[in-house]
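Excluded from the complex is one protein chain; the other protein chains are retained at their positions.
Labels A and B are assigned to the chains in the order they are written; within every chain, residues are numbered from 1.
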Amino acid sequence: MTMLKSKFARYVLQKFGWYLVAFFIAVSLNFFLPRLIPGNPVRVLVSQLATGGVQSDALARIYDNYMREFGLDQPTHIQFFRYFRNLFRGDLGTSFMLYPGKVSDLIREALPWTVALQIPTILIGWLLGNILGAACAYKGGKFDAVAFTLALAVSNIPYYCLAIILLYGLAVHNPIFPVGGGYSFGNFPELSLSFFLDALHHYTLPFLSMIVVALGGQAIGMREMALYELTTDYVHYSKALGLSDKKVIRYVFRNAMLPQITGLAISFGTMMGGALVTESVFSYPGIGSLLFTAIRQADYPLIQGCTLIITVAVLLANFLVDIAYGYIDPRIRAAQLGER
Amino acid sequence: MKNLLKAQDLKAYYRLVGGTEIRAVDGVTLQLRPHEVLGIAGESGCGKSTLAAVMSLTHNPPLRVMDGLIMANGSNLLSLPPEQVRRKIKGTYISVVPQGAMNALNPTQRVRNFAIDMLQEHHPEMKKSEATDLAQSRLTDLSLPVRVLDSYPHELSGGMKQRAIIVLSTLLDPKVLIADEPTSALDVSSQRSVIRLLLTLLGEGIITSIAFITHELPLLRQVADRIAIMYAGKLVEVGTMEEIIFDPRHPYTKALMGSMLVPEKHVREQRIEAIPGVPPDLKNPPDGCRFHPRCPRRQEICSREEPLAKTVGDRTTWCWLMQ
Partner (left out) sequence: MGEVLILVLRSRRFMIGAVLFLTVLAFGVIGPRIVHRDPFQMVGGLFDSPSEKAMLGTDNLGRDVFTQLMYGTGTSLLIGFVAGVVATCIGVTVGAVAGFKGGFVDELLMGITNILITIPSIVVLILLSIAIRSRSAMVMGVIIGITSWPWTARAVRAQTSSLKTREHVDLARISGYTAVELIIKEILPYMFSYIFMAFILQFSGGITNEATLSMLGLGPFQTVSLGVMLHWALLWEAVRTGAWWAFLPPVVFLTITSFSLMLINAGLDEVFNPRLRKS
């Protein structure tokens, strides 16, 4: 048993190392790419503020503040070091558009909304999709033909397309649901039933528009896997020894489910883009809408903050899924540690 | 003597897309007697694995039984309802050691849990601990390590995996064990221990008879009591091991023996260098004797009419030369 535990620890450590490298690369991209923008973004910002009629001594203060914050007068490696140091202090800089608002505060406000929208969507979509896909593989025939084609169709609609259609159909044309936001105007986030119901009402459309697509994609993957598993040697052997269909199918689904856990990790990354746009379609007060505004306002610190938090979230989710997978499936651990 | 299992005029074809049929087993009659190892041999593609699948009642579409019976205890197993076959026959009367056994165990399940599933399937009242005990004592009896039960399949070596499968297959003391190329993927020493295990099971009376399907004739020389030679979906010769190996009568059997390296001098002298030509296309087999296009001793009648069975003692031969 201790042998097993130390193997698992080795596996976790190895994975952790990989993700650390991925994290470092992602943060470096986050640092270097925006610095390729031609010209001095601070000067551009200040000239924009000047045309907006801000006093010149105030402008000078703002200019100095940003030059200090980014260390733009310093060599690049110092800037890089400073960027990392600030990062670990949780300091993501100062927003351009909401000066002197801190980026970290803006993100802290938006993040719970995104988490509340995405995590349930991905998990429930994954679960329902797998059940549907398994049912398709097992039942076959007409049920499979209809459900599979439907799943193929919806999984290929880009998220935001469905979002736009639902918004128009169920909020504008037939005003059943609110046209956007996380809660009604004049309502305040608080722990009360009325707020919860109101938030749920706003939640429905973004949730629906994302879960349908996610579900379809998972169903297709699961169906493929289950169909493959149904032809494996162990299925034939178990049947030859008289095991009931019920038991054999339990084996098949369990084994088909395992690779689908990787599918779960992938969804966190690939759903992100669509999910961000879906949020902005519904003006849902999460990271997506924040990013949308930040890009429109050329608020580089805020954009960087958003991309960073997205990366961290996706890497973290992937890491957790990988660990869970290694814990559940004995084959993975063995293969990844290179033993036969 | 009463047969344990008998295939009678068995025809099993693969039905492919577009209606093509591959006549993999085309009119085979073969008995498995009590207390014997029956070897079934032939080149790959001769239908021996198909025969094994049908005899173990594990055939699946596109393979279909077109005609014939599988008789055991006076009833035709092919006409029984599938649920009854599953409960009363599979694993308890007929069991299998599969081809490609390397992946025959569920990769994410410990061997123990499969043993429990398998035992409880046929004895629902059995407790998990009882099932484990049974499997454990069986392993001990056969001098195999008990730790096998706690392993995942990928943790076992090929030979150990195959032996574990044989133990699992025979946990319920089936009368008939159908082993399809049980040693083909193994090294020589593992081959030997697998054979030894099979013979022990037979000797202890845990199983009554074995149908051993292989393309390796030297192996059959070690284990088989009788041997059936198949060619292009049909039997060409059935007889005792000695008859088939040392005194083959059918030209095809002779050719097969010739391509096999047997140390005994008089066998080597009969050696025919190679069988010219290729096995026929089972979508469209030749008329008459299926071996006639390649047969060095074909006569005029061979291309016209199918040879009749000629039985002398234990040996049956399907060849016009014998008439």
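We take it that contacts are C-beta pairs under 8 Å (C-beta built on N, C-alpha and C of every residue); 3 or more make two chains touch, one makes a residue touch a chain.
These figures come from a predicted structure and were not determined experimentally.
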Contact with the hidden chain (one of A:106, A:210 or A:310): A:310
Residue in contact with the excluded chain [from A:78, A:115 or A:165]: A:165
Those residues of chain A which, in the complete complex, touch the missing chain: 18-19, 21-22, 25-26, 29-30, 33-38, 152-153, 156-158, 160-161, 164-165, 167-168, 172-173, 179-180, 227-228, 231, 268-270, 272-274, 276-277, 280-281, 291-292, 295-296, 300, 303-304, 307, 310-311, 314-315, 318
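Basically, only the chains that are shown with their structure count from here on.
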Separation of mean Cα positions, chain B and chain A [Å, integer]: 54
Sites on chain A touched by chain B in the complex: 232-234, 236-244, 247, 251, 254-255, 258, 329-331, 334, 340
Chain B to chain A touching residues, read off their complex: 56, 58, 60, 86-87, 89-92, 95-96, 98, 100-109, 114, 117-118, 121-122, 152, 154-155, 165, 168-169
